[in-house]
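Please read through the structure below; I'll follow up with questions.
Only one protein chain is missing from this complex, and each of the others stays in its spot.
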Amino acid sequence: MTTVMDVQNTVSEKQPTDERKYKMIAENVSVYYGGIHTVKNITMKFKERSVTSLIGPSGCGKTTFLRCLNRMHDMTKNARVEGKILLDGEDLYSKEVDPIYHRRKVGMVFQKPNPFPTMSIYDNVAAGLRLNGVRDKKILDEIVEDSLRMSYLWDEVKHDLKKPAMELSGGQQQRVCIARALAIQPEVLLMDEPASALDPIATQKIEETITELAKEFTIIIVTHNMQQAVRVSDYTAFMYLGDLIEFDETKKIFTQPKNELTAKYVQGQFG
Amino acid sequence: MMSSAQKRAEYRSLFKHNVKGRLVVDKIAMGVVLACVVIAIIPLGSILVEVFKNGLAALSVEFLTQVPGAIGTGTGGIGPAIQGTLIIIGMSSLIGIPIGVMSGIFLAEFGDNKLGRTVRFFNDVFMEFPSIVLGIFAFLTIVLLLGHFSLWAGAFALSLIMFPIVARTTEESLKLVPLTYREAGLALGLRQWVVTFRIVLSAAKNGMITGILLAVARISGETAPLIMTVLGSSQFFGGFDSPMDALPLRIWRLSLLPYDSAQLQGWGAAVVLIIIILSINIGVRYYFATKNSAKGKLFYRVMGGRKR
Partner (left out) sequence: MTRLIDPPLKSLSALMAEMGDLAIQSVMLAIDSYLYDKDTATQVHDISNEISKKYFQVADLTFDIFLRYQPVADDFRLIRSSIEISYGFTRFGRYAYDITQVRSTFGDISECDKSWLVEVAEKVKTMIKDSVMYFAELDIRKALTMQENEDYVDRLYRERLPMLINSQNTKCALAEALVLRYLERLADHAMFMSDAINYIVTGKHKLTKQFMVKNTIDRDFMQF
């Protein structure tokens, strides 16, 4: 099975001709929590089929920013979002756009694995589909298998899909959540510290999954683990106190960062 | 100036070292707690024992299926009362549970505002209402309106008792469902109400069922409201519009009679009532326990255990 190193070798071969377009662009995005300016005017561009990691000390706004990308803040009281989020050129925050429609294009995986507790593995993965109106059993079976294969869980659970999802281990649960997010055929996948609650082996599997998925999807990860950012992402964004301090290729950020604050942070000199 | 090792040794010596003493205190505390539990259970246990002791003798096929015989003869049975209790529980549940659940959902999902707080407050007040007052209210509204005692009035009164309980417990169970499941649902591009009804509700199932069963048990035993709404009768079901017998009523009437045979029948009726309540409880839990997965620990789950 492909490891991170195998893929990175091929990625570095692909380096010279990077003609990937921008899949998602965040323009002057600001978030106010009860009047406090927590995310300050951030502009970031995400290339298709790339992995971008957001790093920064706790409270710097990276998770808040991530949640803007699929309008999760609609659900939060006292939160106000300004700016544009363009997905394939269309502004997600414009009045004409139905947030539900765009949340299907931008999937999310959360920090703590949260498979629906009363449902089996199959039902969990199919939840997004069924509850959005897909009824055909054959198609559901197909998509569930495809999604579980993509999240590297198929071989482990294919013999018992009716098992309650809560009976799986933490790493497996997280992969169920990834499969669930993939089942609705998103184009962008947002991940909020997807491996932070997992053991090292599970973490490794999740990272391998991410690297494989990057061949097809645009992935944006928030991570506290800098080695993970180095292993897994093509681009890295460093945020501090709500500002975007530096955004560049991961290799550059971790060998020769332009900003002194970035250098201090990645070397563990604060935060 | 002490070295840190010495300092630590000094700190350590400050701790009390009466391990034996503390074990004794531990045991005493445990003993006190157990004693309280026993004291609490004794009356409950003895009630059950009394009731079954006195009432089992009265049970027979005739007793369970016949209409009451002439007063004082000891013949006949409590057939209509059983039927009436079952019907009225059913009707009240049909009215009370949906309203209660909907209110609970409203309060939990959309109730974080002034309206919600007001509703919650009145709900709590309502729960404390003496059931006889609710009975009078039902009398004034339904009985006087329709002109006669009826099952409608009884069901109405009992549902008034039911729905605050159901609403409260539903709200609490829904609130216990972690936010993360709602977020996961939203992130899948589901609408708010789909998330609430299809995901959150099924996660809160256990708590809600407990609440509903509590409410059902409560109304099965209510007598006062029934007195002024259903009135009681000696006949089997004769239409929703007519008075009907119910076990609490029958027990009350039988217990007032001076005859031994009547008393015996009263005990018998009490046994039947308790058995009905127990069966409803166990039956519903059994149904939901098997629904999830036919795995072991069935007994554990039927008794309301939670998976860790």
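For the reader, a short list of remarks on this structure follows.
Going in written order, the chains are labelled A and B, and every chain counts its residues from 1.
Keep this in mind: a contact is a pair of C-beta atoms (placed from the backbone, for glycine too) under 8 Å apart; a residue touches a chain by one contact, two chains touch by 3 or more.
Note that the structure is predicted; figures quoted are calculated from it, not measured.
Though it is not drawn, the left-out chain touches A in the full complex. Screening A:25, A:197 or A:226 for touch with the missing chain picks out A:226.
Of the candidate positions A:116, A:152 or A:254, contact with the hidden chain is made by A:254.
Mapped onto chain A, the interface with the missing chain covers residues 226-227, 230, 253-257, 262-263, 266-269.
The criterion applied here is as follows: only the chains that are shown with their structure count from here on.
Per the touch definition, chain A reaches chain B in the complex via residues 70, 72, 75, 100-104, 107-108, 110, 112, 114, 116-119, 127-128, 131-132, 162, 164, 166, 177, 180-181, 184. Within the complex formed with chain A, the chain B residues making contact are 178, 180-191, 194, 198-199, 202-203, 205, 292-293, 307.
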